[in-house]
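We show some of the complex, not the whole, and keep each chain where it was.
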Amino acid sequence: MKLTLNQLTLRFSDVTAVDHLSCTVNDGEFVSLLGPSGCGKSSTLFMLAGLYQPTEGELFFDDTKVNTVEPEHREIGMVFQNYALYPHMSVRKNIMFPLKMKKVSRKEANARAVEIAELVKIESLLERKPAQLSGGQQQRVAIARALVKHPKLLLLDEPLSNLDARLRINMRAEIKRIQRQVGITTIFVTHDQEEALSISDRILLMNQGRFQQFDHPQDVYLHPTNRFVAEFLGNPPINLLPVNFSEGTARLVQSDKQANSYLGVRPEHLAVVNDGANALRGRSESIESVGRDHVLTVAIQNQKVRILIDADQPIKAGDMVYVRPKPDRAYLFDNEGNTITAQWNGGLTDD
Amino acid sequence: MRRGAFSKGFIYLLLIAGGILMLLPFVWMISTSLKAPNQVMTLPPIWLPHPIEWSNYLHAWHTAPFARYLFNSIFVAALSTLGVLLTTILAAYAFSQINFYGRDVVFSILLGTMMVPGEILLIPNFVTLVKLGWIDHYEALTVPWMASVFAIFLLRQFFLSIPKELSYAAKMDGCSDFKYLWLIMVPISKPALITIALLQVIGSWNSFLWPLIVTNSMTMRTMPVGLMAFSSEAGTEYNLLMVAATMVILPMIILFIILQKYIIEGVTRAGIKG
Amino acid sequence: MIERRTWKKTLRALLYLAPALALIIVFDVYPIIKSFLISFYTRYNYFTDVVYARGIDNYLSIFNDPEFWLSLRNTAIFVLGVVPASICLSLAVAVLLNQKIRFRGLLRTIYFIPFVTSVVAVSVVWRWIFHSQYGLLNAALGLVGISSIHWLTDPNWAMPALIILAIWKGLGYNIVIFLAGLQNIDSNYYRAARIDGASPWQRFIHITVPMLSGTTLFVSIIAMINAFKVFDEIYALFNGYPGPVNSAETVVYYIYNKFYVQNQYGIASAASYVLFLIIFVLTLIQLKVGGQKKERTRSKKLATGGGR
Amino acid sequence: SSKGTSSSGKISDIPDKISKPVTITFWHAMNGGQEKALQQLVKEFQQTHKNITVKLVNQGNYSDLSTKLTAAAKAHTLPVMAQAYENWMSSYIKNNQIDDLTPYENSTKHGWSASDKNDIVKVFLDSNTFNGKLYGVPFNKSTEVLFYNTDYLKEKKLSVPQDWDQLKNAATKLTGTTGKKKVVGLGFENGIGFDYPAWVRQAGGQYADEKANKLLFNSAEGKDALNFLTNMTKNGTARLAGEDNYMSGPFSNGDVAMYIGSSAGMSFVQSGAKGKVNWATAPLPKGKEAATPFQGTNLVMFSSATPDQKLAAWELMKYLSDKKPTMEWAKATGYVPVRKSVLDDAEWESFIKENPEYAAAEKQFDSGFFEFRSPGTEQVSNILTKEMQAVFLNKESVEKGLTSAAKQGQKVLDQEKDN
């Protein structure tokens, strides 16, 4: 099912939760919705589900306008951010509920419920009530309930937030598999970028209710259309250096006031090099190891820059080092935060 | 969509049809209160009095000391309702949140007291009030009604449905049981408490036999007693009686209009996942 | 948190219960016990409390009284006629009134009015509605070809008339309680159910009804108790008489008659306890059946209790 | 149990006079205009009896008053005096709760003179006399009268029925469609069982023997009476108030041409019929005999009061049954005066001229009787009502209905006696 949002807007009494959002999601596409807390992700899903009526704008499923179609007629599967499991029903009944509503026979409904419960690894909990489950187990029931009826549109609001990393990877693979198999158009809200980047066909980025970028994962990561996107993605976060950009060359300046633009380079796109050409000179301050990452912090003038290095790189705190960005992986943003597409020859200097 | 509009229309139709049935006696009451006596008992009934006898109101008002009755009614209803809320909140808390020895037995006994017809209890209670020296005092009108098994039972049901997570959170915040009751459970149970208050006020307001029995002086009596003035062994001055009845129930309807907003204003459980 | 019982907790509970219990003991339990004792006094002076003989004669005498059995039968018919219908109707109206509809406040008020309207006004209008010649009901029935029914003077129709009045009168009361109960259901469950494709009716059946089960249990118990104790409605509808040929005489009417008209305090008390026993047993059954259902929904409480 | 002897009823106990101010409480069931009239009389009384303060306490209607008196008796907080029906009085006497008034009545200082005793309507005094002792003073008394629609009677050229045959005849003639209305000839109030004693008496029979505590209506005369009524209800020439509750309603609507009911209902007919029908009242038609029941309460004093209070109460009773007050009372309320001398009073006569419908009641003093007074009578009447309804509805034969009523009623009386 193709999904078209046209200037979709949702206002609560004093808050604009979603602000003229427009985009088109293709049939069978898996889209991740990303953005800071409170930016309007859940609100958008609620409008797609029909639970909130858009204040403005139009919503199309394929080519039908559905603004006023009741949620129960939209054939949607949804995992709510707060689960919303039926407290009076057992896990089994919870999962079977959507099938029961579709008048699937009891027997078949049960078989399908058991099958999907195995998938999300709660088959041993079928007779429990939601209150007897751990947070992650509840979340898995919610996922099972959303998937079991093979909806036409799947809306997932942070469905994996309470699962451990291992299970999470499993689950998302399963979701993806079912989604592919049945070809369900899916909107997936997550705060886990790695997750968004790894399973989405495209990523939709929002901020303060407004559209930011809608692109393939690597494009969003590697070709951010604005500073917000660049800053929002990536961990450790992108380094942003105030520069004065003119005549194809960026010159590092002392303070934001002097800057006419910012140079953004992700920690993994900075390398410690031996020569100073198109590089910045700084003092290595510390090396931190977190799991498999080793983060070197370098002070360049009064700016701190983080660089991902290999475990075996022989750098000690206090060393003076040259730092050079990969030319095609460094971005220039103007003061409004837009990416400057003007020719930059990679020239960089710290004075 | 069209189905939605259709069913909405159907709902309205049903509700309005039912509403008319509900309203009929009320309309009749008002209309009778404005009739001359010879239009009261005609069949088929006259719905629009002609001429409209506004003077009935003046006349009825002067037939009994209604101002005093009104004050007493308000005072007694307010006092006994406050009392009932207090005792009910405390008792419902114990029954719903504390697992104590004999809980079910005590609760069953309380339930049992509702099952004995009140007609049987009137005289022993009168005797008790005499012994307490409360006859013809406000105590007699209020204190016996300051505890209600019905209310305890109702509130207990509501308290039972409050997610235990909230009590956990409150304990973490250093909140004692007593404070938890007042600061969390009570505000959350507002719809139930308002319902209880409403029913209690109405019960107190409309109660007739009790105030009559436990008081002797005019100055202690309440509105419904005023209705007496219009009936005798052989018949009733319906038009004046309806004036008085209108005066009696009007405050209740106004109260309901005010309070029903709060009954609607339910508490969403948002803030608790799952 | 419901957990193990201890004496300390019992003491604390008693503290909370004290004000209510004190009043209830003085004004309910004590007179109940007192009249229970009276039900075993066969010869005594009610006013001086001098007892000459005790026994179960009062009970024997009511069991041998055909009038008592008649009143019992009438009461049973009344309860069966009123309680289920009243609960279903009031639940339906409450649900409708809980919808986001226009004039909601006004409609609620209207449905509540019968509950506060003066009994006299009510009875006069209902006597008109039931009037065999001029009545609204017969006029309506006439439209569908049913010939005039003597609701108030035919012993066969007096009870149905009484039942209709009682349902009507009790509606507002139950609706208010149901409305409060409905507020307790989180709208999130309705949202989830809509997503799951549940129609309004299915949402009612699968969300409203089970999540309201506590309130429904409460309402049905209260409605049953009140129906068993019906008295005022009879007085109002039949103007002090228990219907034509006593066709609407109920147990409480019987008790009232014995107590206040005939001054047979012992017999009246005995009849009260027979009634009490019947209601009590039925209530226990209701609690058990309803409780089992709730047990399932609230087993989370039990489970936390496991963490001893 | 000892009947009727009360500790403080001896002449020696009666104080000479009330020397200290005394307050007496008087519980009554008078409402609206009746209450106002009572208050007025009491005010006048107090003006002449400076030492006595009367606290009038309205205790609702009669049934509320009775409940309250029972409760007060149980709590030993009875007032000094109250209104009471005769059958209540017999219970109170049984429980030693009210005082024998004979010593007061006979007291030279405070009592009634012989002419006073003669002036008070005999049936009223008799009804207050139990075992030869006076326990109450008649107060608000009413009787049954025949209401009739003068227009209808004129139209059918009928005179006012004087006996059963005329009544039956008139009822038959009046039944049918008159103008646009379907009219029923004769109406009875719903509590027909309460009127039955009168019908039995009119048929020449006896309703009950009070001394023997025996019901006697299951007799040939009793059957005659019931047959007379049943024939009319069955052929549609008579009806009960039924769903209309009080006959005053359909009568003032012109749906019923005549009815038999309490004189106390007159004011309701008056206001209800205004501008719709013209009407008048007449004494009850007689059968073999003339018999009219008198109803209404009497004044009693409770034994628990102090001698001073009792004397004060007696003074009030005496005052209220005095000629002028009883006339005022009758004029204000429509109850009948309790003294015969009132009837000849000029003031009263002019009142009757203005309100001719009030005349019917007083014309019946001679045929008056008081009802069976034993505890349980009310219940017997209820049983009769039920059985008579069954007979009227063809659910039972006259024979069976009466037998069954007599059986049930006797059982109640026996129980009451044992009680």
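A few points about this structure:
In this document, chain identifiers A, B, C and D correspond to the written order of the chains, with residue numbering beginning at 1 in each.
Methods note: a contact is a pair of C-beta atoms (placed from the backbone, for glycine too) under 8 Å apart; a residue touches a chain by one contact, two chains touch by 3 or more.
Just so it is clear, the structure is predicted and the values come from calculations on it, not from any experiment.
In terms of the labels on screen, the copy numbers for the complete complex are A x2, B x1, C x1, D x1.
In this text, only the chains that are shown with their structure count from here on.
Work out the mean CA point of chain A and of chain D, and you get 93 Å between them.
In terms of their C-alpha centroids, the spacing between chain C and chain D amounts to 38 Å.
With centres set at the average Cα position, the gap from chain A to chain B is 55 Å. Of all residues in chain D, those touching 2 or more other chains are 67, 70, 74, 244, listed in ascending order. Counting partners per residue, chain C has 131, 188, 260, 300 as the residues that reach two or more other chains. Every residue of chain D that touches chain C in the complex is listed here, in rising order: 63, 66-67, 70, 73-74, 91, 95, 97, 190-191, 240, 242-245, 375-376, 378-379, 382, 385-386, 389-390, 393, 395, 412, 415-416, 418-419. Those residues of chain B that touch chain C in the shared complex are 7-8, 11-12, 14-16, 18-19, 21-26, 28-29, 32, 43-45, 86-88, 90-91, 93-95, 97-103, 106, 108-121, 124-125, 128, 143-144, 146-147, 149-150, 152-154, 157-158, 160-161, 164, 167-168, 177, 191-192, 194-195, 198-199, 202, 206, 227, 236, 238, 241-242, 245, 248-249, 252-253, 256-257, 260-261, 263-270. Residues 36-38, 40-43, 63, 122-123, 126-127, 130-131, 135, 209, 212-213, 216-218, 225, 228-237 of chain B are the ones touching chain D in the complex.
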